[in-house]
Every structure is written in structure tokens, then in C-alpha cells.
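All protein chains but one are shown in place.
Residue numbering begins at 1 within each chain, and the chains themselves are lettered A, B, C, D and E in the order written.
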Amino acid sequence: MKLLIVLASNPYSHDFNTAVKLANAGIERNHTVFLFFMANGVYSLVREEIKNLAKLGAKIYYCAHNANQRKIKPEDWAESSSMYGLSKLMSEADKVIMLD
Amino acid sequence: MKLLIVLASNPYSHDFNTAVKLANAGIERNHTVFLFFMANGVYSLVREEIKNLAKLGAKIYYCAHNANQRKIKPEDWAESSSMYGLSKLMSEADKVIMLD
Amino acid sequence: MAKKKNIVFILKSNPFSWKAFEALRQAVGASIEHRITFIFLKDGVYTLTDWKPQLIGIEPIDKSIESLGMMNAEIVAEKEAVRERGILFKDWGVEIHIKDKDEICDLVKDAEVVITW
Amino acid sequence: MAKKKNIVFILKSNPFSWKAFEALRQAVGASIEHRITFIFLKDGVYTLTDWKPQLIGIEPIDKSIESLGMMNAEIVAEKEAVRERGILFKDWGVEIHIKDKDEICDLVKDAEVVITW
Amino acid sequence: MVNTVWIIKRMADFPELELLDEEDLIILVQDAVLRTPSLDNWYACEEDTIARGVKISQDKLVSYTDIIDIIEKANKVVVW
Partner (left out) sequence: MVNTVWIIKRMADFPELELLDEEDLIILVQDAVLRTPSLDNWYACEEDTIARGVKISQDKLVSYTDIIDIIEKANKVVVW
């Protein structure tokens, strides 16, 4: 399946842990995993756990507006997106998990 | 009086608003205001509200460990400190307001 | 081609943080290609009262609610929550549907995607 | 010269987030020059049970509790909270004082600085 | 066939039992594992349970890959 996980909580939260563990399990099961970071979730873009997920094949997106607002400069493995981009991912995904 | 405000919450929180407004009011009343940022509070170091407080005379400190952990590089107006530094400020302050 | 889905957004906490703002922004973004229902549940109903986000450092939500109205999103407030809190709504220039828990239950059941805040 | 103060730390939420870790770290930092009492209140008493922070991405707190013990900080758990939750403490190698609300109340009243988490 | 999987983060936040369908399934994660519900159709995230030192019988515990498998088979997933 195509699994979309949206994280709006900061990376020192329960939600971050849940998002990372679910994403890893999804990849282990050979699903397509999209991770979308918005609001305080964009702080996660400097965390190793997310970089590792990108290496394992998860597709990482973030809300550029929220990242600019928080002065976060993501690396190449994360793709700049928007709320409209998130909407497109919702079209594509079979399941959506919203964590905030 | 010497007022110490410790912020451990992220800058998109009620606590950030309370910390900023109390610090401004303290300065307005000519008190000495120390602001100490730790945990998710260090994300506040990129916010204009805090820079403005520094300009108005508030003394800004942060936990270097938490800032490194979150890959935050504070500007010159913020002073690198530690939990031991915070302890010293607790000695000096007449009142301590902990926001987390 | 993008698939149009029936998406329900639920805000169940009060709006006096950034959650309401971000949830609404997300719903607006989704309203271009999906059918949106935005449900204010429990303390979420405070979002529709006359409150002042800018006083607590939060961006106003008026434009987002206006956009949802223009995109024909259905805006729903929980009847029981509104009654218990004895609150009055501000005129947001959009229609607000007051629905009871049973009706809201049906909306959630019919949704293809449910986004909770 | 630094003034030695009587500082009370209170953790009232459960430790399964970073709060407990940061609160304890703060208390350790303060224990070098101040007299510290660390009170676990309400769900905070879970901190002293045998839980596994590393499983949920949080750093262990063992060293902080050990340091507090070495610095002669007084570690207090709320009697009522412990009883209601029917929990058992792990052996942290430090003495844990079980005190009722009245006694905790006195500790808070006697404190010069109170830090709540 | 599971209709909706409810991922519950805090049990106190989920008194809306009228939202639950007979074919629905509840998965407790995070602090929700601290208090198990008085229903039958629930599981708890094993890691979150062990992390909190909570005792829940083994047949009620699911791994993250189990959770993914449950989500895959369900109609939809709602986080609460």
C-alpha cells in the first residue's frame, strides 16, 4: 500500500517516535511510505532518524512555509512542498496517518 | 528585582507567548530580566521577539547541549550556558518563572 | 489523474494554539481537489467564536475559513459541545452546520480519509 | 558569592516524554550549589518505576537520579499518587521518601524557589 | 474485515464510543496504553507498553509491523 504519515509535532514528542517506528515498519513490509512534515514537525528534518528513513526509501516532504517560518534549511533528501502538495499525496495514498 | 524566566516549550506555544509578554513587562518596569532557553525552548532563539528583548536589555541564555542537539546556531546576543549556568542564575534571581 | 476523495477534518481541541490555524490551512490546501468536511468537536467549537489570535501571537484564521466557504467545504460544529459551553459564533461569512453526535458519526463513517487535530 | 537556596522541583506529569529527563538534568545542575528537593507528584511518580526510555527514543534518567543521590538531594514521591496507581519502584540506588500531600505542602511552602514541570 | 482502525493516543480523549463500529478495531499507542478500555476489540503497541512498564497480556500486544498489517487490511485509519 501507499502509506502517508503526516507529522505536525516536534521531534521530542510521542508523535515523532510513533511516526518513525510506523514508517520503518511500513518500509520493512515493502510499502511505499510518504512522510510529510508540517508545523513543528519540520524541526524533525535535522534528525538522523528521518535521514535514515530517506535512505531506506521513504519519500520525505515538508511544508516550505513552515520550514521558512522556523528558519529550517532541509537537506536534499527532503522535498519542498506545500499544503497543496499534501493534498496531492492524500489523493495518492491508500492510508493517511495524521500525527499532531 | 532580578527576574529569571526559563522557557522549555517551543516557540509556537502558549508558554512562549507568556514568556515574551512577561519579559517585556519586566523590562517596562525596569527590572533585570534573564531569559533562559532549554529543551524545545531553544527553538525560540531564531525568533524576532527574543532578539527584540535582547535589544531592550534582557539577558538571553541558552543550554548549549539542547541547542547542539537541535542543530540551532544562536546569534551573538544569546549567551551559551548550561544547567550549571542556570543554577547560578537561580542564585542571583529574586524570582524564577519556569515555563514548560 | 488525482483522485477526488471525501476528506473529513476534525479539530477537537480549543483553537488558542497553532493547531486550529494549521488544521484549517491544511483543509484549504486539500479543498482544491477533494470534498472537504471540517468538523469542530468538543473544545474545537471555540474556533468559531469571536476570539483574537493576534493577542496571543497566532495568525488569524479568517481567510482560511473564508476560503473553505468559497471551496464549498462543509463546516460543522458539534451541537452538544456548543450547548455545553453556551458559546456564540462570530459571523464568518460562511454557513455553519450544527450537527449532533450521531450525524457527525455518520460523516466520519462516510469519509475516505479522516484527519484529526 | 553565589547564594545557596532551598529549591523544590516538582514533576507532575508522567515521564514518558522528555520532560522528566530535562527536569532531572536541571535539578542535577542546581544541586551543586543549592539544597534540592525533587518531588514526584501525580503521574510524575511513574518516573520511579522500571520503565524503558530508550524504547521510545528518550535518554535514560538513571545517571541523573544517581547524581541527585550523590549530591544529597531529597527525592520525594507523593504517597497518594503511588497508592492510587498501585505501582512499584525500581531500585535506583537512592533513598525515596514517600510523603503525603500535607508533608509535600510544607516542602513547597518552605522553598525559596519552586520549579514545576 | 476491519472497517476503521482507531489509533488512540490518550484514552481520556476517546469517550466517543458512538463513533465505534462493530467491525472497528482500536490500537492503543503512546500514553493510551496506561489504561486499557473495557471493550474487547483492542490491541496495544508492544513497544509503548514495555517502555512504560505496564503489564498487558501478551495476546493483546502488537508490534509496529503488526500495526502496519492491520492498517493495510482496514478500510481507513483514524488517529485519536
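The criterion applied here is as follows: contacts are C-beta pairs under 8 Å (C-beta built on N, C-alpha and C of every residue); 3 or more make two chains touch, one makes a residue touch a chain.
Everything quoted here is computed from the prediction, not taken from an experiment.
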(request) Sort by label and list the shown chains the missing chain touches. (result) B, C, D
(request) In the full complex, which bits of chain C touch the chain not displayed? Write them out. (result) 14, 16, 46, 49-53, 55-56
(message) Across the whole complex, list the residues on chain D that are touched by the chain not included here.
(response) 12, 101-102, 105, 108-109, 111-114, 116
(message) For chain B, which positions touch the chain that isn't shown here?
(response) 1, 3, 14-15, 18, 21-22, 24-26, 28-29, 31, 94-99
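The definition used in the following text is that only the chains that are shown with their structure count from here on.
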(request) Could you tell me which chains are in contact with chain A and with chain D alike? (result) B, E
(request) Would you kindly count the fewest steps from chain C to chain E, each step being a jump to a chain that touches the current one? (result) 1
(request) Tell me which chain's centre, taken as the mean of its C-alpha atoms, is farthest from chain E. (result) B
(request) Have a look at A-C versus D-E and report the one with more C-beta pairs in contact. (result) A-C
(message) Comparing chain centres built from Cα atoms against the global Cα centre, which chain wins on proximity?
(response) A
(request) Averaging only over C-alpha atoms, locate the centres of chain A and chain E and give their separation in whole Å. (result) 22
(message) Multi-chain contacts only, two chains or more: what residues does chain E have there?
(response) 30-31, 47-48, 76-77, 79
(request) For chain A, write out the residues touching at least two other chains, lowest number first. (result) 12, 14, 39-40, 96, 98
(request) Kindly provide every pair of chains that touch. (result) A-B, A-C, A-D, A-E, B-C, B-D, C-E, D-E
